[in-house]
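Left out: one protein chain. Kept in place: all the others.
Labels run A, B and C following the written order; every chain starts at residue 1.
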Amino acid sequence: MQKELSKRPSNDLSNLVIRFSGDSGDGMQLTGMQFSDTSAMMGNDIATFPNYPAEIRAPQGSKYGVSGFQVQISDKDIFSPGDELDLLVAMNPAALKANIGDLAPGKTLLVDSDAFSEKFLKKSGYRSNPLEDGSLDAYRLIAVPMTKNTQKALEDFDMDRKAKFRSKNMYTLGIVYWMYGRDLDHTIEFLEQKFEKKPLIKEANQLVLRAGNIYAQNLELIATHYQVRPASLEKGHYRIIRGSQAIAWGLVAAAQKAEMELFFGSYPITPASDILNELVKYPELSVKAFQAEDEIAAVSSAIGSSFAGDLGVTSTSGPGLALKGEAIGLAMMIELPLVIINAQRGGPSTGMPTKTEQSDLLQALYGRNGESPIIVVAAHSPSHCFDMAFEAARLSIEHMTPVLLLSDGFIGNGSEPWLIKKLEDLPTIRKNVAQDPENWTPYTRDKDTLVRQWAVPGMKGFEHRVGGLEKHEKTGNVNMVPLNHEAMTKIRAEKVKRVENNIPALRVHGVQSGPLLVVGWGGTFGALFTACKEIREEGQEIAHAHFDYINPFPKNSAEVFSAFKTILVCELNAGQLVKQFRSSFPKMNFIQYNKIQGLPFTNGELKNKFMSILSSGEDL
Amino acid sequence: MQKELSKRPSNDLSNLVIRFSGDSGDGMQLTGMQFSDTSAMMGNDIATFPNYPAEIRAPQGSKYGVSGFQVQISDKDIFSPGDELDLLVAMNPAALKANIGDLAPGKTLLVDSDAFSEKFLKKSGYRSNPLEDGSLDAYRLIAVPMTKNTQKALEDFDMDRKAKFRSKNMYTLGIVYWMYGRDLDHTIEFLEQKFEKKPLIKEANQLVLRAGNIYAQNLELIATHYQVRPASLEKGHYRIIRGSQAIAWGLVAAAQKAEMELFFGSYPITPASDILNELVKYPELSVKAFQAEDEIAAVSSAIGSSFAGDLGVTSTSGPGLALKGEAIGLAMMIELPLVIINAQRGGPSTGMPTKTEQSDLLQALYGRNGESPIIVVAAHSPSHCFDMAFEAARLSIEHMTPVLLLSDGFIGNGSEPWLIKKLEDLPTIRKNVAQDPENWTPYTRDKDTLVRQWAVPGMKGFEHRVGGLEKHEKTGNVNMVPLNHEAMTKIRAEKVKRVENNIPALRVHGVQSGPLLVVGWGGTFGALFTACKEIREEGQEIAHAHFDYINPFPKNSAEVFSAFKTILVCELNAGQLVKQFRSSFPKMNFIQYNKIQGLPFTNGELKNKFMSILSSGEDL
Amino acid sequence: MSETIQYTHKDMASDQEVRWCPGCDDYVILRAVQRALPKIGKKREDIVFISGIGCSSRFPYYVETFGMHSIHGRAAPIATGVKLANPDLSVWMISGDGDSLAIGGNHFIHVLRRNIDLNIILFNNEIYGLTKGQFSPTSKLDQITKTSPYGNTQPPFNAGALAMGANARFFARVSGNSLKEMQTLFVQAEKFRGSALIEVMQNCPIFNEGAFDVYNDRAQRPNTQLFLEHAKPMIFGAEKNKGIVLKGLKLEVVTIGENGVVEEDILIHDAHEPDPTLHTMLVKLVNPIITGIIRSVDELTFGDRFIGQMNARKSAANGKTFNDLVVSGETYYLK
Partner (left out) sequence: MSETIQYTHKDMASDQEVRWCPGCDDYVILRAVQRALPKIGKKREDIVFISGIGCSSRFPYYVETFGMHSIHGRAAPIATGVKLANPDLSVWMISGDGDSLAIGGNHFIHVLRRNIDLNIILFNNEIYGLTKGQFSPTSKLDQITKTSPYGNTQPPFNAGALAMGANARFFARVSGNSLKEMQTLFVQAEKFRGSALIEVMQNCPIFNEGAFDVYNDRAQRPNTQLFLEHAKPMIFGAEKNKGIVLKGLKLEVVTIGENGVVEEDILIHDAHEPDPTLHTMLVKLVNPIITGIIRSVDELTFGDRFIGQMNARKSAANGKTFNDLVVSGETYYLK
């Protein structure tokens, strides 16, 4: 289904941040997704941030069962789900309690007044009803008896109370759609397909959606009716893509581009599971998604598949990456393509599985025995996940070495518009396939890249053995000679170093030199970019550089750094990239800004920090 | 058996380096051990370095089957097995070929001329017989038909040829004993006990030992008869100790000192296995040495034992450490004592299992998901292994956190005299046992050290649950609140940082400020110390500081560094500690010297390097 | 036990709110454990629960004893360490089908092989609950799950058969909604010295609703499930007229009173028979499914052997300490 939208002019709000929150059973993720998809289809740029609890279904109304979905929509390119909420939707007291702190006075609050029963109030720790005790006076409170209205709308439907209750989120969505001038079409159609085989449920949801919409239209209470006009995104054919889906698709694209089959060995773990959940859908695209018995088997099967000529990929999150270290070392040693995707989550140990964090960088770089360099790259937004998954595969195949792609729960679960790429739009991937068995040994290398020539089973005359023991520089036979080991160790390091010739230069957003360079990596891109842009718009000199490539660093990194007086490295960890910088660029001076709360940076805290540095003028 | 030795005066050689080399079946390790034990008992200081092949028993006479054992004996304190050989013993052509490069012209070479058969010469790649073709003219060559002589000595023994052949090493030892004026007593007695139940073999070996000794005595060929007089070691009661044995004993001592039982969960891996092989001997000392099904089970069982109140310890080498990362993260998170011993070997991957290297430092520091700081310490010599194993246990118990002790194949297999320590000579270990269930929560902490109070099953009123999920700062209950996570992350880091208050300051050997500070860690101590000392003896200013404590660094580290113009960090890896230094002391300037050959530093290469820096006078 | 303590099930509940989905069988298992514990004659402080990761593995939080919610798949070796550190503790291992048969498979077979004295409750819901619905090593062939949208292609383990292959000495199976039976089995498991494995057919209403309905459903159960009792005939059925007989090397279901079958023809259950052949056959039956204690064979536990060896060496060594060790063998004096 493709729609054509022209940008319709409007002089309303230029961007809008909404957070839907409720019980994990309230369907807030779906509601939020619908709202953002609809907005994207209407031409807005969007950025989303789901934030869900560790429990599958926590008891109804409990604090730790609160599930949230935040979306920013805009008429300009945006890069983060925003942090100043315009609207907070709270389906019950627990959701209100958990989220009200993020709503500034004067902003709008939409609640289901039916959910503020004594029982639920108590469960969430309220002594009196905030809808009545005046404590919400600072907000534009819109209290709607959504539960009752939903039940009423469905009076004539032959369904039990529980089933009816479940469509309440559509009532909420109907209200919100009216508030922000969104079309119902997309969601109506979505329901059409989703419940194709359950016509009763389909009709009920569609009816409730319209009922909410009409209710809002008719009700005087709703005073503000904003409309966000389409964004100035590049023209073209779009779709909404989630980060983990984008990773999956990037891998599929790379395999097809390289004319290989994609072998994906994985073991479920939050938040990486979604990549596996996505890839299992595509056997028809020659995707072999193999759910292994554990992480070690997952990465090992991927290595085996690479040895036999597939594009071997594995995915995991922090604790799983810890288990894969030894096998990654093997892949590095035998110099085979292998892509490892690590969707980071809050650590250490089991940590905070559903929260986001950037604390696996050092593990990615060093979590193996011996001198074991591999390529490390990072994705910085949901749609960028596509590019970097493709890129990880490209580098791995072209350089015959493992590539570790860092993503995180924030961008993996987030979604945004993606300008559709077809195979012909993507760069070529050059495989180093051995040609001539006479002049070949397993470690025959390209003079420039130091990449060895690949020979896979089935290629006559290329029979050979590889393994984890040190091997002779030329023949590849097991070899324990001291100087050979030193030579091989250096070759392995140099091979990865030279990847810098095959990756783009580091880009600086904003001024190319000046008082302050903000540096980040991974999922903080949107927040850092936006904060810097806004500061520039306020007339200050500030620049932002984002490291998508971490090992090796882009060639021009030192040059970029040297053009700025202060370099501030912002990370959602205790300072991991900055550690790398300090050891790799020992003559330079780095300061750091860290947040370790399982949450993304907010625009406000970043701007505060940046401004305070800019205004101090000190050489830090 | 205790002997009293007085230092007997001698004006001969003050130190002596011998390398015994032969087939792995030739018993060179045993021969070398006997020589060094005897020398130690005669009052010398000794330092040994076994270097054996990856194969269990490689085919006889083959290059990769060469096994070596080097020992330095001295009348002064020594700290390394030396690198300028005085005598090379080569039992066959392959051994000669592999080792002759390390023998300087003019030095002595002792060979079994019977082994230089056409077959063995060919196997080892010699075109002509080096004993005859003049290629060894530069050396004092002593060629003895050891095989024939041994067979002859045993003519009357009712044993097969093979069994007789096996005692040839005693013939060699007999010769070498005579050359360096060593007593036969120790070895005679050793054979007495070893073959207590096989009188024939015992007698054969004893006879052959004497035969070799007599042969040497009678033979004009042996011109040089050195004698090394006893060393000026501290007075006291000594024994010879191997590094891995010293680790085992240090753990036993710590457990007894802390009045705990020692639980040792391990899975065999070279070169760590020897610690397990040693500890299984001592159930009578309440040592529970549990051989698990794999490394993960090994560390997990140790964690379980700690939870229940034992001193939980696990040991491994690089590839095994990679597998333990996740579980170490758990121990860090639940803040229990756990000692992890990593006996490093040549990496990456399976690498060079029987060779030495220092390339697991970054893995030790960062090989886990999330922000997961643990204490990392290193042993620097065979006898120091005892101290550091004890120290690792002490810190782990006192600070309720995992401690990772890095050792390596070089010091683990090496041996030296150890001034016997008894329990009363060792420091107290303070356990933080919870006392009062009323005012206790699992994360009640000491204000100064931030150490939590330990309560183990069986303690009434202290029932509680721990786990890998983030927990509330006070109650220890599962908690996902953003600021709590940040607080806990910082507490965990700070807790480890404060260990600096419980460890000795960094010591500088030699001048306390000046042009050059040589820095090292782990098994390079002896080589670095000796090279620096010798350079000082030559009148140059040079200092040496060795990091036994790596995380946290000793408090005075920055101060020490700042007193020197140049800091040279020497490591048997591609530069791992120096990376840490650069990121931890960003204002300071470090240069590095690395060797990645699976071998220790030699005195010569170190002195060359140091002298070239000292003489360049440049600010590097 | 010197002191006798009278606990009720309430004493066994911690102050933590239980966080499973409404309707999950895990609640029933929890209740059964909390009711069984007061009957085992152990003090709370002498009881330890060790779990891995999974929905089921949240269990220790809810029991007022010592406990650890560890990492995925590693409950077995951790529990092993606990037991070896302090053999007097009652140690319970809590685990799921993913936790114990996927990532933890190796530890699972080794803990059984060694016969560590643990009570192991395997919450088998034939799905990965916590990660939201991927197939597990016990999911059925062709089952549609989040990671098998076109049907599962991995033939499942039979948990009991795998356990038998690993030389399990005690194996029981029970419905996840049978509070009473579970309670009894848990008490018996604790009494058993060695690894006592109880597989619970646990319904996960969210991701694998009804997987065990044919066995667990109260109405169908009499005809689909045979709850074994030692020394009793293997009789089941709503009318107590069905039974199991051995025909050659196969088990067959017969009806008493039909084709001349009389009650005496029915097999008598012997849980203590050391030869596992019949137990293994029973474990694999699917119609009816066999529940209750299928196997319970006394043998030395690992603790008996390992700690036993230690104690024997200790008494032979007569109070030897570290100080004796360091002066044993060859030492020398320098003066």
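Annotations for the structure displayed:
Simple rule for what comes next: contacts are C-beta pairs under 8 Å (C-beta built on N, C-alpha and C of every residue); 3 or more make two chains touch, one makes a residue touch a chain.
Computed from a predicted model, the values in this text were never measured in an experiment.
Contacts of the undrawn chain with the visible chains, over the full complex, involve A, B, C.
Only one of C:K191, C:R305 or C:K335 touches the absent chain when the whole complex is considered: C:R305. Of B:K281, B:H472 or B:K565, it is B:K281 that touches the chain left out of the display. From the set A:L85, A:A98 or A:A253, the residue in touch with the chain omitted from the display is A:A253, counting the whole complex. The missing chain, though absent from the display, is touched by one residue of A:N92, A:S305, A:S359 or A:Q580; that residue is A:S305. Residues 55-60, 62, 64-65, 267-270, 273, 276-277, 280-281, 283, 289, 291, 293-295, 319, 349-350 are the ones on subunit B that touch the missing chain.
Where subunit A meets the missing chain, the touching residues are 1-7, 37, 40-41, 43, 186, 190, 230, 233-240, 249, 252-253, 256, 261, 263, 265, 282-288, 290, 292-294, 296-298, 300-310, 312, 326-327, 330, 334, 420-423, 456-469, 477-478. In the full complex, subunit C contacts the hidden chain through residues 103-106, 109-110, 113-115, 137, 150-151, 153-158, 161-167, 246, 249-250, 275, 277-278, 280-281, 299, 302, 305-306, 308-309, 313.
The rule is simple: only the chains that are shown with their structure count from here on.
Listed for subunit C are residues 53, 69, 71, each touching two or more other chains. Among all residues of subunit B, those that touch two or more other chains are 296, 326, 329-330, 334, 467-469.
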